[in-house]
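Just one protein chain is left out here, and the rest sit where they should.
Each chain gets a letter, A, B, C, D and E, in the order it is written, and its residues are counted from 1.
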């Protein structure tokens, strides 16, 4: 099984609802350094899992739609806590949609699974990993 | 599948028995930087894999019971080499016990697997990963 | 010249005023991973630059007063952009005050300079370094 | 499941064929920082996944056969793009051959899978992971 | 004294002349992860050492002129070994020229010194640090 990983980051404000969050119920923020992994059994005719240039462009576009925002005001997350786990899943869903739309190239449809990891500090991170359905 | 990871460290002395260990048969020591990963299919009602504050506290407590010690004199490891692999397993077992005891909260019982990685230097690490049995 | 460095982090929301900041004029946030360096020519009688336990406690207390906050509402920064540079200086000032107050122990008065580095992502950081005046 | 990881690096020149590679079609080069992971269900009688000294020696030897070379002139890669993915697989194949030859010791035959990750920069990496067949 | 640091990378092929280089006399290559530090005593009216967006753009442009090239064929380095030290100096000179040309904005003329560090692997790096003359 082959994997290719690219890294980028985004910076947001948000707050959490629920006593479990303690002081993180206040409006605060985070930098998320994002590792995006693409996984498939074989390589394309160029010898690649995915066009790494396109992969970086798509990741930048997906994170750009979240970057420099207050997530408490984003309709996409209305009524939900934007924990690192929830954001990892949201980035995953948008990357999978980009694969389905062909934004990563036709060869990218052979990608079998994707993993998105968000590092929120030097001591904590969260990730979501899932299969990419062949039929979009 | 969701994963949350927290990091902490501990510092110990020990020695190894067996020619394979060469100069590491002498009394020496190590800093272990520990990555603790919790894995489960869904999130709790707060949108979390595990309460990350509790996770950090439990990891600190488990490592605190090993920290600043000579493992050659610890009854828990009598007659065994405390290799990085063995220590990763020992930390895993104690984290799983903490989940079973409810020290990570009732929601943590939904955790399906745990992975413990010990980084012993910038060029070497070891880990143990296993399932968390639902019935403690 | 000896240096000791300790690391911790804090997470805040803020916005910037000025066209130079582009989309960062919107309310967003950041995780800052902080490296705090203490520098002096000699060591104390224990062989230390500073009691590293106290150093970590003081850093945690200083960052705790900023952590999980919206800096746009903090009186200490009223009318100023809380750029990474400005925050590095603010942490520096508070650490120097802590040295003066004896919170790092009497030996810490021999510290000659302090450097505070804030890493805002895997690709950007800022720092402030200055001398610690012997007379508080 | 236990894993042990060792790290080393190599530095090569190469070029790629195919429009997808853009400017990387020109002769250029890379440093690859390599993480080699060995995985097995149990430990040997010394408490190890693999003799970590031997593992480091074998990794150095395998990378030494690639280090300081122009891969465009290496017969092993004739007619192929030496992408990070292809090189991860090549290192994997040579490590598996070393296990089969006994160069990692007789106990290493219990290794079930191997993963090779090549970090080509601070923002990109590729890996190949596969099972080690018991019958060489 | 304030410092701001931005990071990027470039990938090149080259060879060295001289017995001291051993196997590195062969054509090989490297990834250089570059840390560019700007240093000045005060901040501009926005609270910055330098416009970090412009800093990143200038660094990308400077490294882009070296990226994906065989340095043995670059006239700028004719007759010289492109060691990591020499390349750090070359990047420094080009950054200083960019400051003089106003490509980092008018405020950047207050920058007093610049440091360029090239990381060639996880275990080796080189840097050049020098003052920026006020008169271009």
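Assume contacts are C-beta pairs under 8 Å (C-beta built on N, C-alpha and C of every residue); 3 or more make two chains touch, one makes a residue touch a chain.
If you're wondering where the values come from, they're calculated on a predicted model, not measured in any experiment.
Asks: Which residue numbers on chain C touch the omitted chain?
Replies: Residues of chain C in contact with the hidden chain: 1-8, 43, 46-49, 51-53, 56.
Asks: In the complete complex, which positions of chain B touch the hidden chain?
Replies: 7, 9, 11-14, 23-24, 26-33, 67-70, 120-123
Asks: Touching the missing chain, which residues of chain E?
Replies: Its contact residues with the unshown chain are 16, 18, 20-22, 80-86, 88-89, 117, 122-130.
Methods note: only the chains that are shown with their structure count from here on.
Asks: Which chain's centre, taken as the mean of its Cα atoms, is farthest from the centre of chain B?
Replies: E
Asks: Once the Cα atoms of chain C and chain E are superposed, what angle does the rotation have, between 0 and 180 degrees and to the nearest 5?
Replies: 120
Asks: Indicate the whole-number Å distance between the mean C-alpha point of chain A and the mean C-alpha point of chain B.
Replies: Whole-Å distance between the two chain centres: 27.
Asks: Find the geometric centre of each of chain A and chain E from their Cα atoms only, then give the gap between the two centres in Å, rounded to an integer.
Replies: 31
Asks: Could you list which residues of chain B touch at least two other chains?
Replies: Expected reply: 122-123.
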